[in-house]
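With one protein chain held back, the other chains of the complex are shown just where they sit.
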Amino acid sequence: MKLLYFAWLRQKVGLPEETVTPPAGTATVGALIDWLKTRGPGYQTAFADLDIVRIAVNQEYTDRDAAITAGDEIAFFPPVTGG
Amino acid sequence: MKLLYFAWLRQKVGLPEETVTPPAGTATVGALIDWLKTRGPGYQTAFADLDIVRIAVNQEYTDRDAAITAGDEIAFFPPVTGG
Amino acid sequence: MTVRVQREDFDVGAEIAELTRGNPRIGGVASFIGLVRDIADGTGVSAMTLEHYPGMTEKQLATIVAEAKRRWPLEGCLVIHRYGRLEPTEQIVLVVTTSSHRQAALESCAFLIDWLKTRAPFWKVEDTADGARWVAARQSDDDAAAKWAKK
Partner (left out) sequence: MTVRVQREDFDVGAEIAELTRGNPRIGGVASFIGLVRDIADGTGVSAMTLEHYPGMTEKQLATIVAEAKRRWPLEGCLVIHRYGRLEPTEQIVLVVTTSSHRQAALESCAFLIDWLKTRAPFWKVEDTADGARWVAARQSDDDAAAKWAKK
């Protein structure tokens, strides 16, 4: 699956996007985040406070309970500040 | 005093403005209207329904109870429809 | 804080640019433009003529603008209202407000057009197939203006 990071999440993770294959059984966004946090301190910092992390799956807003599958585009970003 | 008429009030009275000297003791706009109505059918039609006549004395909105004096500019017009 | 009553058309882009130029405190610009429609109350309108009360019009508009300035923290404010004969799609009125704050700009712009509609001495007469017709004031305009009364 393709992961995208924006704004300070991108800076903390250290890259704008990546393609990952999480362990079998990683069925929700929440489980994906748990796995990502095992991958290094950048991820741990980025996902330290999940109250300020917004989630989109295939470009639609969703939450940590959302189901995910291999072909999904999953984005993580702070609350938006446009306009 | 100077009187001004606008929109359909102007058409009914038959002129846009005039200078008049009402009888001594004509102390309010209401009394002025009563006197104007004695001056002809145009005035009678114009002032037939006072609910739809707006009044300004010296370019400020007011009502029939307003006091008037010789030097005043008094305007009569329908509810406004600009914008 | 400018008020203009004029026969000529106006250039919206130029007016907004003029009102905002070089002021880095402005975060939001709200505007409203009123246009002549070709139909009113179900009847076709080929043109309309706007009559006004010179002197009182400017005075009332200035009073309304001063009230907006009192209620909201505005950086700038512009009202232009035309008079004379206008055809469908022509511009009648422009209201522009600028502020550091988006809501102040949006609310004051709505306030100005609502109050202007019930207080500025303009009258419209429409040319229809049945002849000239004076536009009647609308209860909905009074209601729109009244909602700002309590503030």
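So that you can tell them apart, the chains are marked A, B and C in the order they are listed, and the count of residues begins at 1 in each.
To be clear about the criterion, a residue touches a chain if its C-beta (ideal position, glycine included) is under 8 Å from a C-beta of that chain, and two chains touch if they have at least 3 such contacts.
This structure is a prediction, so every number in the text was calculated from the model and none was measured.
Taking every chain of the complex into account, the absent chain touches A, C. When the missing chain is restored to the complex, the residue among C:Met1, C:Leu35, C:Ala132 or C:Ala146 that touches it is C:Leu35.
Interface residues of chain A facing the missing partner chain: 4, 6-8, 56, 59-61, 75, 77-83.
Looking at chain C, the residues touching the absent chain are 11-14, 16-17, 20-39, 88-89, 100, 102-103, 105-106, 109-110, 113, 144.
Going forward, only the chains that are shown with their structure count from here on.
Chain A and chain C have centres, each the mean of its CA atoms, that are 48 Å apart.
With centres defined as mean CA coordinates, chain B is found 73 Å away from chain A.
Inter-chain spacing, taken between the CA centroids of chain B and chain C, is 26 Å. Multi-chain contact residues of chain B (touching two or more other chains) are absent.
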